[in-house]
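All protein chains but one are shown at their positions in the complex.
In order of appearance the chains are A, B and C, and numbering begins at 1 in each one.
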Amino acid sequence: MARVLLFGRLADQAGWRDRVVDALDLSSLRGALAAADPGLGEALAAPGVQVAVDKAIVRGEATLSPFTEVAFLPPMSGG
Amino acid sequence: MARVLLFGRLADQAGWRDRVVDALDLSSLRGALAAADPGLGEALAAPGVQVAVDKAIVRGEATLSPFTEVAFLPPMSGG
Amino acid sequence: MTVTLTDQPFEPGALVTAFCVGREETGAVATFVGLARAEKGQAVALELEAYPGFTDAAIGEIVQGAVTRFQLHDVQVVHRVGRIAPGEAIVFVATAAGHRREAFEACDFLMDYLKSRAPFWKKEHGLGGARWIEPTDRDRTDAERWD
Partner (left out) sequence: MTVTLTDQPFEPGALVTAFCVGREETGAVATFVGLARAEKGQAVALELEAYPGFTDAAIGEIVQGAVTRFQLHDVQVVHRVGRIAPGEAIVFVATAAGHRREAFEACDFLMDYLKSRAPFWKKEHGLGGARWIEPTDRDRTDAERWD
């Protein structure tokens, strides 16, 4: 289980920005999100989209606890 | 005749900064100042000291009217 | 050293006043204020999204690097988030140093980072609708000057 945050155009596309999802690791989380919304699943896997687990960028796999925060970050635009 | 202004270290050296001097052109003005204070005359002729006549830099000679303002400007330091 | 994200309008002059107070050995304070442009009436608003706790931490790390690199006495960064109207301040950066070269370069460096690499997501609301923005080529080139 994890708290999932979407930013920028990802939140617009999904129609939500903050949701709790049942998953034990990042890849099953991606799978659950893609099953519920295939378009979103594709967008989350696109090049340039980074993942932060508890506010640190991770590349590859990560295990999730019920209190883990997973954020999907589209390319940053600067301020 | 002209109003003579001294700036920076020239005023410190002369002990005055604003005086009316009787002279028809710049070279006679320089002569009159040097006659009254040879050290000042030398300082005014030193390289790097510029002369402004009515607030415009002049190189060489200039004729002076009773209302002309002649300023001796030591090397500028910036602010 | 402070980094602040705020969803409220702020007044850059008041920040400058506070930043300059009581400096005995600081000869140079450089500041930059980024304002939202009206684009001749085409721009309705700018919307900036940050990730609190992540965005400010990322900026804080860059600020720390700038302090060391440019031997700064102090830095302040204030960044608006949320919806910003034309004419309002988006970003404020102030740098304090002994001499002007360091203050200018640090301010320039921090702005290049903030405008091109800082973790914000920017949406422009115009007369014709809204669109998400990515950094311009010039933003990338500017930021690469420091690498």
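One rule holds in what follows: contacts are C-beta pairs under 8 Å (C-beta built on N, C-alpha and C of every residue); 3 or more make two chains touch, one makes a residue touch a chain.
Fair warning: this is a prediction, and the values are worked out from it, not measured in the lab.
The absent chain, not drawn in this view, touches the displayed chains B, C throughout the complex. Within the whole complex, the absent chain has one touching residue among C:29, C:78 or C:118, and that is C:29. Touching the missing chain, out of C:5, C:50 or C:111, is residue C:111.
For chain B, the list of residues touching the undisplayed chain reads 5, 7-9, 12, 52, 55, 71, 73-79. Within the entire complex, the positions of chain C that touch the omitted partner chain are 11-18, 20, 22-40, 86-87, 89, 98, 100-101, 103-104, 107-108, 111, 115, 138, 142.
In this section, only the chains that are shown with their structure count from here on.
Across all inter-chain contacts, the pair with the most C-beta pairs is A-C. One finds 77 Å separating the Cα centroids of chain A and chain B.
Taking each chain's centre as the average of its CA atoms, chain A and chain C sit 27 Å apart.
Chain B has no residue in contact with two or more other chains. Among all residues of chain C, none touch two or more other chains.
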